[in-house]
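Once you've had a glance at the structure underneath, I'll fire off some questions.
Of the protein chains in this complex, all but one are displayed in their positions.
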Amino acid sequence: MTIDLEALYIDLHRHPELSFQETRTAGIAAQHLRDLGLEVEEEVGVTGVVGVLRNGEGPVVWARADMDALPVEELSGLPYASTATGVDPAGNTVPIMHACGHDMHVTAMIGAVERLVAERAEWSGTLVVLIQPAEEYGAGSRAMLDAGLLDRYPKPDVVLGQHVTPLPAGVIGVRPGPQMAAADGITVTMHGRGGHGSRPHTTIDPVVMAAATVMRLQTIASRELDPREVGVVTVGSIHAGTKSNIIPAVAKLELSLRYPDDAARAKVLASVERIVRAEAVASGAEREPEFHTEHTLPPTINDAAATARVVAALRRTLGEGAVVDPGMFTGSEDVSWFARDSGAPLVFWFFGGVDPAVYAAAEAAGTVASTIPTNHSAYFAPVPHPTIEVGVTAMATAVREFLG
Amino acid sequence: MTIDLEALYIDLHRHPELSFQETRTAGIAAQHLRDLGLEVEEEVGVTGVVGVLRNGEGPVVWARADMDALPVEELSGLPYASTATGVDPAGNTVPIMHACGHDMHVTAMIGAVERLVAERAEWSGTLVVLIQPAEEYGAGSRAMLDAGLLDRYPKPDVVLGQHVTPLPAGVIGVRPGPQMAAADGITVTMHGRGGHGSRPHTTIDPVVMAAATVMRLQTIASRELDPREVGVVTVGSIHAGTKSNIIPAVAKLELSLRYPDDAARAKVLASVERIVRAEAVASGAEREPEFHTEHTLPPTINDAAATARVVAALRRTLGEGAVVDPGMFTGSEDVSWFARDSGAPLVFWFFGGVDPAVYAAAEAAGTVASTIPTNHSAYFAPVPHPTIEVGVTAMATAVREFLG
Amino acid sequence: MTIDLEALYIDLHRHPELSFQETRTAGIAAQHLRDLGLEVEEEVGVTGVVGVLRNGEGPVVWARADMDALPVEELSGLPYASTATGVDPAGNTVPIMHACGHDMHVTAMIGAVERLVAERAEWSGTLVVLIQPAEEYGAGSRAMLDAGLLDRYPKPDVVLGQHVTPLPAGVIGVRPGPQMAAADGITVTMHGRGGHGSRPHTTIDPVVMAAATVMRLQTIASRELDPREVGVVTVGSIHAGTKSNIIPAVAKLELSLRYPDDAARAKVLASVERIVRAEAVASGAEREPEFHTEHTLPPTINDAAATARVVAALRRTLGEGAVVDPGMFTGSEDVSWFARDSGAPLVFWFFGGVDPAVYAAAEAAGTVASTIPTNHSAYFAPVPHPTIEVGVTAMATAVREFLG
Partner (left out) sequence: MTIDLEALYIDLHRHPELSFQETRTAGIAAQHLRDLGLEVEEEVGVTGVVGVLRNGEGPVVWARADMDALPVEELSGLPYASTATGVDPAGNTVPIMHACGHDMHVTAMIGAVERLVAERAEWSGTLVVLIQPAEEYGAGSRAMLDAGLLDRYPKPDVVLGQHVTPLPAGVIGVRPGPQMAAADGITVTMHGRGGHGSRPHTTIDPVVMAAATVMRLQTIASRELDPREVGVVTVGSIHAGTKSNIIPAVAKLELSLRYPDDAARAKVLASVERIVRAEAVASGAEREPEFHTEHTLPPTINDAAATARVVAALRRTLGEGAVVDPGMFTGSEDVSWFARDSGAPLVFWFFGGVDPAVYAAAEAAGTVASTIPTNHSAYFAPVPHPTIEVGVTAMATAVREFLG
């Protein structure tokens, strides 16, 4: 191998970029793909990159890696920890880090393409590499599709994607059927009436209104959803007011909702709206709350037949015990849009990023949940090796399964 | 009169400045005082201005006007509404307005000094004019005192101050004894553990922790304070999180607390701490919440004898019915430090800023509380006339009461 | 004196009776009044007793004592503590005690009448003694009035009443104007949908609905009422469900609401209804909550002139320092209906029941609020002496003030 993947990974990790602002990352990925001989287009869906490797007759595989980072201040203590900042959509300057491992996805994809190029005599077909922006906004795959992906490139026979996760490095987790939840991101604006902090009776306090709403929203999971089904209602952010002695006029909540299917989605969305509106009424609000859907993510459902092929291939390559059923994940992905829009089957898998010795010790101590940092944590820090190598092998193996 | 007070008022209103950043306002006030012949010092307590008018033998009066504005976006619709922004202590750019009328206080003070200068043959003594910064932080009077006010200027025999309020313009509200509540401004930081919004069980959700705390804090006023006593616990701001699908690690609350006396203060402070700590425990927090006192304001207690003199003088000047007992205000002021530190009696009064016809109509309709914007509202908008004139007359009259 | 008032007090204390069931108490009181020579009628308003002492020309005084007990299990540890039980309106057998001291009121009234009879040569006029049932339901005075009190007996020139309270025995507390708050007792029934405790998603949980409502009701006092006004929203009882694993269909709340005046009453009642209805909506209730007003008590407002006369007389009799202004009480009384319906002035005062040495020690230690049991506590226990004597003297003195 001529590309130094560890160096690439560390470079990307040090230079995280927020969603739809991934110009540096996209440029680096595009350059590598060009160097490897692919036809490359940039700015496909804002900052998206598409690389095409036509290698004779055969099926078309879309292989996707996402590349954006998160507004999280890195606390990993790594020598290559991010100290970067960015400007979020609200105009605030915020610290950024690759807290969801998309730097690893890009690295593994470049490594896989390098290997597939090296092995091009052994397979035939077309590989379309998608370096996708803004997965964290649930908006990047739609942006690429809306930029005409299906018209401008060969249509896929299968869509592949992978995600690093807190399994031991070396382990692949994948299952047929529902693999990740459907999700919506919703912003709720609740209107009170501001005034002086010492005269609450002349105001309608949106802080109390929002707090009561947060408490009530807990009851969707605890009382309204079937305990046997996956469902999550998270209020990820709450913001109201500027100082202690001014009661503000407005409170904003950002909600992340997860469900296994469309029926549960309809129920949860209706419950959220019912509760928010009722709590506004309880406060005597003079103006209706407002709801804005930031993104809607379909469930990530792996095609049974295609997944069985990938599982078998990975077991041959990585060892029988290297592939596990990780269960359904409550997180969500926008990779499904590529499969939904094209009608192609999807295979989306997880690959572990935790030092196997650390994981084994935590498992023995029963402290996996409390000590292994998860995606989106400020401490999230995949070990470069063998995570990179397994990611490269998994993607290259899966592509080869369909292209020979 | 040669100073155009309406123009001065509108200019100040258009150019509000945040606490301790009142350089333009201070400069304008200082220039007027100098033009009127006072000895003027600037930057007494960051941006404070002191003007001294020595006019022969006699008592020393400290007359104070505060000058800072608030991080509120003006919605008054006035032709001279503020469109200004500023940078708050957190580094955020925020809209600013004179939502508490301190522009009116400065205007009336300049007008009063102009009149007192014009009438200087009729009285004798020393007038010390204090143009105070950062009343909204409860920090400006301490800053001026800590800058050596008592050592550098004649010590007062009486301290005077006034505040515009939603009474009809032309009406003065003042009472002996407790006039405004004691207050503390407290910042509370609650620590959870962050993670992905779809995996709440791996986190300790500080949004829920903070919401439960806000709801519980309501019970201090509803269950713990004697219903016959004045007590307020306001959560003026709540902030946690950056986006819907990341559960943050920290939530911040800013509290404004009000009490009639030190015993109630001790009780409320203890209850706030008890509740915040217990709610952190209820969430399973791994780290104790942190408390930071932003400001402590003593009760504003008018000296009975000095107040009686001012009331009598104002009744003679403005009419018997022009002075009312407005009751105790739940708001707080830092003007008391001038009196407390110097040992001089305090007289602090309110003057109305609402169009009398509008007020009368609202009173007849029983809608005063719901339709007349109060201090700190985005709609707060004193009518320039006769508010300015009454403010000038009230201050000049009160000063003359002590200086002859 | 020939009546053993201590024995009477202890007997009444040992035999408390619930509201409108005071047949034993009424019989004892009626017998004493008859023995003292009054014309006596029983069952005036269920269990009410009226005794009339016509003593020549002169004004008519109505002197009222209430006589019902409370469903509280006595924990005083007194040798004469109640072990009685009764059947409450719901049909439940409950422990009963004189937790509000009405036994003391009856005892003091009998003692006062005995003294007035003994002194009858010294005064002239008509004394109407009212032994009232069901003050705790806020229903007894209305029941007596609705039984024709004003038609059947001489109309009053003044209405007198007294109440034992946690002041030192020997001290009288009374003030002109508002003496006690207005109040409503309201029962709220909230409807969910029952089911198995393990399947909350098939139910609408009324326990959560009621809990959220209780938390939200706290915000009326904390956010909606002027901090300078007296206002209380108490949820005195909450009941739902029969066992852990059945989610019930219904929750019941009993609310006690207090206000200084009719405007605050209208506001609080509207807020309670708004909040309860909104919380039912937030839960997705299929049926509207129901509200039932159990009682409505007017504010207890002492006539200024009549109160001044009583205060002066009590000071002459008990000593200058024996009469204090106790401030407005947030509790409520139904004695006002006698004055409201008849148009006569009211004087209603408190007399202390705490051992003066105990009170002084608690005051010195700053523990009055935490260690002196208040009315309605299971530990409420007036000391018989000098409480009885002061109660007798106070009532006899007040009556003599008007009858000479």
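Residue numbering begins at 1 within each chain, and the chains themselves are lettered A, B and C in the order written.
Going forward, a residue touches a chain if its C-beta (ideal position, glycine included) is under 8 Å from a C-beta of that chain, and two chains touch if they have at least 3 such contacts.
Just so you know, these numbers come straight off a predicted model, no measurement behind them.
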| item | value |
| --- | --- |
| Of C:Pro200, C:Pro260 or C:Gly353, the residue in touch with the unshown chain | C:Pro200 |
| Full-complex contact with the absent chain, from C:Ile3, C:Val214 or C:Val358 | C:Val214 |
| Identified contact with the non-displayed chain, of B:Ser271, B:Thr317 or B:Ser342 | B:Ser271 |
| Residue among C:Leu5, C:Ala240 or C:Val311 touching the omitted chain | C:Ala240 |
| Touching the absent chain when the full complex is considered, from C:Leu8, C:Leu53, C:Val72 or C:Ala282 | C:Val72 |
| Chain not shown, touching residues in subunit B | 198-201, 203, 205, 208, 212, 215-216, 219, 222-227, 271, 274-275, 277-279, 281-284 |
| Residue numbers in subunit C that touch the chain omitted from display | 70-72, 88, 91-94, 99, 136, 181, 183, 185-187, 194-202, 205, 207-208, 210-215, 218, 232, 234-249, 251, 254-256, 258, 294, 329-332, 369-370, 374-378 |
| Residues of subunit A (touch criterion as defined above) contacting the omitted chain | 215, 218-223, 227-228, 230-233, 258, 327-328, 330 |
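The working rule: only the chains that are shown with their structure count from here on.
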| item | value |
| --- | --- |
| Reference subunit B; chain at largest CA-centroid distance | A |
| Intercentroid distance (Cα basis), subunit C paired with subunit A, Å | 64 |
| Subunit A-subunit B separation of Cα centroids, rounded to whole Å | 47 |
| Centre distance in Å when subunit B and subunit C are each reduced to the mean of their C-alpha atoms | 43 |
| Where subunit B touches two or more other chains, by residue | 215, 218, 232, 258, 330 |
